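Take this structure first; my questions come after.
Only a portion of the chains appears, each positioned as in the full assembly.
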Amino acid sequence: MTGGLDFATVDVERERRQGLPEVVYGPGKTAEQIAGIVRVLLETATGPVLVTRIEADVAAVVRERVPEGEYHDAARILLWRPAEPGTFSLGVVTAGTSDGPVAAEAAVTARSIGLRVSEFVDVGVAGVHRLLNRAEEIVACDAVIVVAGMEGALASVVGGLVAAPVIAVPTSTGYGAALDGITALLAMVSSCAAGVTVVNIDAGFSAAMAAFRLSRARS
Amino acid sequence: MTGGLDFATVDVERERRQGLPEVVYGPGKTAEQIAGIVRVLLETATGPVLVTRIEADVAAVVRERVPEGEYHDAARILLWRPAEPGTFSLGVVTAGTSDGPVAAEAAVTARSIGLRVSEFVDVGVAGVHRLLNRAEEIVACDAVIVVAGMEGALASVVGGLVAAPVIAVPTSTGYGAALDGITALLAMVSSCAAGVTVVNIDAGFSAAMAAFRLSRARS
Amino acid sequence: MTGGLDFATVDVERERRQGLPEVVYGPGKTAEQIAGIVRVLLETATGPVLVTRIEADVAAVVRERVPEGEYHDAARILLWRPAEPGTFSLGVVTAGTSDGPVAAEAAVTARSIGLRVSEFVDVGVAGVHRLLNRAEEIVACDAVIVVAGMEGALASVVGGLVAAPVIAVPTSTGYGAALDGITALLAMVSSCAAGVTVVNIDAGFSAAMAAFRLSRARS
Amino acid sequence: MTGGLDFATVDVERERRQGLPEVVYGPGKTAEQIAGIVRVLLETATGPVLVTRIEADVAAVVRERVPEGEYHDAARILLWRPAEPGTFSLGVVTAGTSDGPVAAEAAVTARSIGLRVSEFVDVGVAGVHRLLNRAEEIVACDAVIVVAGMEGALASVVGGLVAAPVIAVPTSTGYGAALDGITALLAMVSSCAAGVTVVNIDAGFSAAMAAFRLSRARS
């Protein structure tokens, strides 16, 4: 049983296997398709249902068809049935204000699946004392997501400061040699700080999901 | 105090900050330099001391100068004072026999810093039933490292099967369009399985260090 | 004799050589040019005439000038004189709903040139059981087209399951490190499953044409 | 049952699923590992057993341990139990003499798994009449493998001449902008000849395996 749609095969066992229902990736899907998949998920699963990378106008159409959806503008996330906050504390550290939307995607996703999120904004390495001023708070988190574009150096500095798991999210902030985030991706993957892990460019959602896996590992 | 060397500034606070002494990256250093740094680490820290990516002949010279080092050939790791095994169970899943040395680097590192390691070798997706036959054991691990070259598809399949954190290690196994591991790296970062994280090409060591961060997050 | 156009040299021998008239590639051509070429093809050949990658508004203009054309929206194909269904069974397996338009291009092309098409939608490897549930049907096809973006892992898994020819179509679905389909292309070309072949990014049409070559090889 | 090796999980169901036993990829494996895997394959399967990309010196060691292996020098293939020739005729068309080793890998593999192979050497497009002189023979093949480096243009010309399936193998022949075969790969994937499919750079073996899939589709 996969929901009876002819354009999708909903993974109805996902929640049992991994603790969360399948999440809907918005791009390339019509509002109708999204609404159809969301309905199947709301019926076959019990946890939070999310649609990511969905623009406001598409979200509005979906919300008309599936009531009670909550839309987060900066994060471009549409969600139903957010989880209750748990005890896992996640730090989201952002290099610059321009990286805000990606950090928002991470933070909204994480909160909606039950993590506690603290945000540390605009603490990039061009003024490293801004980061060091907050270091104690960051060190206290159970896991840290670092969101940075351009050269992505923040991931290495945070990776060297904290003992907790660090998930680096390269962003497409920057221009020219920043190569739409490829440079930050390569730089973070090449980080001199051992044990830093990396997700896709602008993938705040993926970072939050990685943190969710960690939160379960701890419990 | 950084050990009195003129070619290195040993990070003697690393163990206090992150739970492990600095690890020595072998390439580009002479045996003399390595021996000097290892001595400082053995004196200023209490935990395991590792040198990575060190060839057998260089390791032999270092071992003459710093006794009691243990050399792991396939993993190219030289180490002193390995930790006692803890309770965190780490699965190391390998796509093919040719990925063995990278998996060995991950496993030797992980064991030497106190993780319990189970290895699942040669279970690549060209015969996906080999993987499914072992799925129950893999699902039971606290975290999973996936080591795969060529197209790196194994990371996505494992990422979809298990709920635990998945750390993907692309390898340089393959030829032509495999681009010395770049293809596997890009593929793993682009994985359709949510929450899979990635480290550098052939970076078995980094994956083990990421797992160490996880193991501490759990405790 | 090539049709008397001054902007095109219609390959009027194509049908004799390869069993199908030349297919018109839409981009960069005006509606007038397309209509002109289609008219020549309808006159000089006897089989199906297709225009690919043609937008709805251009297609409407062409259809005014050349009657009886049939436009397929999702596939962006305009066609005349579709062939009767033959006996060659082609499976079109799609990783995600977002890959739908490329799969539609493959399926519409294939049907219009006489192949029998079965579609298997949204069976990507993040939930590999969705694929395994359909495996028996897929194995029964005479050939299989696999349509997948992001990391393209589905091609390897299908390639390992079936004995029939597998034609992989990387798609531009995804973002960041997916590099508009380059990553899926490189990954599919590097597949660990032996004998998987690959066509261009988003080239559902090419895959169907490759299947047509196969269908003739069998007869 | 996977053969009782601790460094490999032999896919003993491969022959049943796909008509041929697993093929051993030589690089990154020791002679001991190769010999061990070959022994398991000879015992658990009935068809031809091949090791690819194996150097002469390694092959010699393996042959000492597993008797009756046959080594093909140019193709770098070591094989046991070659199949009887079948009825499927495969053309292997080569652009230049320097592409010979890749063509040899394709031809040796194809013959050892039961295909009938005709070779057309050094018929690259810089003197296109060399190809046209042989066109009739090439058109008569059931499938055609095109092996070409540098700009790989031969695949497009052959793709336009024949109706049969065309499998293009880019080679690393050339220098500078040929980018070790990447240019030929990209060019072949972008071919203006519809329905040409492509395998990895220098992957004569993969092309032969793709032809094997075709040969079964026909029967």
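To keep things simple, chains are lettered A, B, C and D as they appear, and every chain counts its residues starting from 1.
The rule we apply is simple: contacts are C-beta pairs under 8 Å (C-beta built on N, C-alpha and C of every residue); 3 or more make two chains touch, one makes a residue touch a chain.
Please read these numbers as outputs of a predicted model, since none were measured by experiment.
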Ask   = In total, how many chains does the complex have, if 4 are shown?
value = 8
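Rule of thumb we're sticking to: only the chains that are shown with their structure count from here on.
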Inquiry  = As a multiple of 5 degrees, what angle does the CA superposition of chain B onto its copy chain D give?
reply    = 90
Query = Which chain is most remote from chain A in terms of Cα centres?
reply = D
Request  = For chain A and chain D, let me know how many angstrom lie between their CA-based centres, rounded off.
outcome  = 44
Query = Measuring from the mean C-alpha position of chain A to the mean C-alpha position of chain C, what distance in angstrom results?
reply = 35
Message = Which positions in chain A are in touch with at least two other chains?
response = 185, 200
Request  = If every chain is a node and every touching pair an edge, decide which shape results: line, ring, star, complete or other.
outcome  = other
Ask   = Which positions of chain C touch chain D when the two form their complex?
value = 17-19, 23, 142-143, 160-167, 185, 189-190, 194-200, 205-206, 208-214, 216-218
Message = Which residues of chain C touch chain B once you look at their complex with the stated criterion?
response = 95-96, 124-128, 132, 150-153, 156-157, 159-161, 174, 176-179, 182-194
Task = Flag every residue of chain B that touches chain D in the complex, lowest number first.
result = 96-101, 121-123, 126-127, 129-130, 173, 175-178
